[in-house]
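One protein chain is absent from this view; the other protein chains keep their places.
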Amino acid sequence: MTESVDTQEPLVRIRGLRFSRGNRVIFDGVDIDIPRGKVTAIMGPSGTGKTTLLKLIGGQLRPSAGTIHVDGQDIHRLGNRALYQLRMRMGMLFQSGALLTDINVFDNVAYPLREHTDLSPSMIRKLVLLKLEAVGLRGARDLMPSELSGGMARRVALARAMVLDPMMIMYDEPFTGQDPISMGILVELIRALNDASRLSSIIVSHDVQETAAIADLVYVISDGKVIESGPPEAMMNSDTEWTRQFMQGLADGPVPFHYPAAALEQDLLEASC
Amino acid sequence: MHNRTVEILVGAFMAAGLVAFFFLAMQVSNLSSSGNGDGYEVIARFDNIGSLKVRSPVTMAGVRIGRVSEIGFDRRTYEAVVTLRIESEYNVIPDDSFAKIFTAGLLGEQYIGLDPGGSDKFLQQGSEISLTQSALVLEEIIGQFLFSKAEEGDSFE
Partner (left out) sequence: MLDSLARLGRVGIGVLERLGRGHLLLLAIFVGLPDLLPRLGLLLRQIYSVGVLSVLIISVSGLFVGMVLGLQGYYILSQFGAEQTLGVMVAASLVRELGPVVAALLFAGRAGSALTAEIGLMKATEQLSGLEMMAVDPVRRVLTPRFFAGFISMPLLAALFSALGVLGGYFVGGGLLGVDDGAFWAQMQAKIDLHEDVYNGVIKSFVFGLVCTWIALFQGYDCVPTSEGVSRATTRTVVHSSLAVLGLDFILTALMFGE
C-alpha cells in the first residue's frame, strides 16, 4: 500500500490542526509537513504542546478541527483495526520511556515482536540482542525497568521502538538525561537509523545544538502556531527575533518563559491582602 | 517468580477452592439425598396445608423418604393439591396410607408424615393418597381454646 502513494507526498501531513485542553487552546491552526526519509525536529518552549502533537499524530488524541494524514491515511478516520495496523509501522519513544515495569529489559524489547510476529524464539533473541547492542545495553538485558536509570530506560525504550523496523519513529525528548557520551552515540544512532533504513524521524527536543546537528528540517512552534520552519542553519540565523532568541538560548527577547499569568506585582498584591 | 511456580500455586489454589466447594456440597448440605431426578410422584389433597412449603420433608416413621415437590390449588373443590416426590427405593408403600401434616416442635416447620395402611397395592407414579389430615393451625387452636374459656367464664357469672 505504501507503493501506491506518491513518494514525494509527505509522510505526515497536518492541515488546519486545532486542539484544546479544557479552555486552553493548545493548537490553533497548525500546518506541518513531515517529509519521508528525513529527520524533522519540532522545537518550542516547554508546555507548548509538542508531546500533545506526537499523540495527535499517533491517533491517541482527537483534534477538534483539521486533519492529520499519515502515509496518505487520515488517522482520525481509520477504524480500530486499520489504526492498529498503521501504528505497527510507527514507533514512539515516550518522554518517560513507558517501559512495562513487570517484565525485564529483554522481554520489554521483545514484546512487540512476540505480539505482532510469529518469529521463532531464537530469532527474537537475535533481533532483541542486536537492538540492545545498538543502544549499548546488551549487558542490562536481565534488569527490571525499576533498576534502570532514567537515561537507560529511555535507551531501552528506543530499542523497543525500533525493533519492528517501523517506517517512522517519533522521539519525545530522546536526549534528556543522557551523559555527553551516550548523547553523542544517540545522535549518531538516530541519524544512522534514519539513513540506513529509509526511516523518517520526528524529534521533539529542547537540545538545540544536538537537534540542529542531525535535523534536516526544523519546525518551531509556540502559542499554538508554527512560528517558523526551515533547515537548521537558516533557523539559527533567522531574521525573526523570536526564532533567533529561542535557537540561541538568549534570556532576553520576545519568547515567554512564563506560563500565561497575570502580572507578578498584581499576584503578589492579591496574596498580601 | 518463575512461570512454573505460578502454575503450581494457581493449580493448588483452584484445587483448594474446588475441594472447599465439594465439602460444602457433600458434607454441609446433603447432595445425595436432595436429588430431584429419581423417585416417583404421588398427590394428596388437603383442606388446609398450613405453612407447608415446596421442599418440605415427607417422612414415614420419622425417616425422610421424600420431599414436597409442588403445591397447587384446585379451584373447584377449594383444596390444596400437594405433589410428593418419594425416592425410588421406598416403592412398597401401601396405597391406603394416611398422610398427615405435622409440625416439628411447637413452632417448627411443617412436614408430611405417612402412616402405612394395610393394602397390598403400592403407591406408584401418579397415584393419589385419599386419606389425609390437614395441618393443625395454631391460631385456630388458640382461638377455640379462648372461645371455650370464654364460655366457661360466662357460666361463672
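Chains here go by letter, A and B, matching the order in which they are written, and residues are numbered from 1 within each.
To be clear about the criterion, a contact is a pair of C-beta atoms (placed from the backbone, for glycine too) under 8 Å apart; a residue touches a chain by one contact, two chains touch by 3 or more.
Here the structure is a predicted model, which means the values were calculated and not measured.
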Partners of the unshown chain among those that are drawn: A, B
Per the touch definition above, residue among A:Gly29, A:Pro45, A:Pro112 or A:Gly136 touching the missing chain: A:Pro112
Per the touch definition above, residue among A:Val25, A:Met88, A:Leu119 or A:Ile185 touching the missing chain: A:Met88
Full-complex contact with the absent chain, from B:Ser29, B:Thr77 or B:Ser119: B:Ser29
Contact footprint on subunit B, counting only the chain that is left out: 1, 3, 6-7, 9-10, 12-14, 16-21, 23-25, 27-31, 33-34, 53, 55, 64
Subunit A residues that touch the omitted chain in the full complex: 55, 58, 60, 84-85, 87-88, 90-92, 94-96, 98-101, 111-112, 115-116, 157, 160
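Throughout what follows, only the chains that are shown with their structure count from here on.
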Distance from subunit B to subunit A - Cα centre to Cα centre, in angstrom: 75
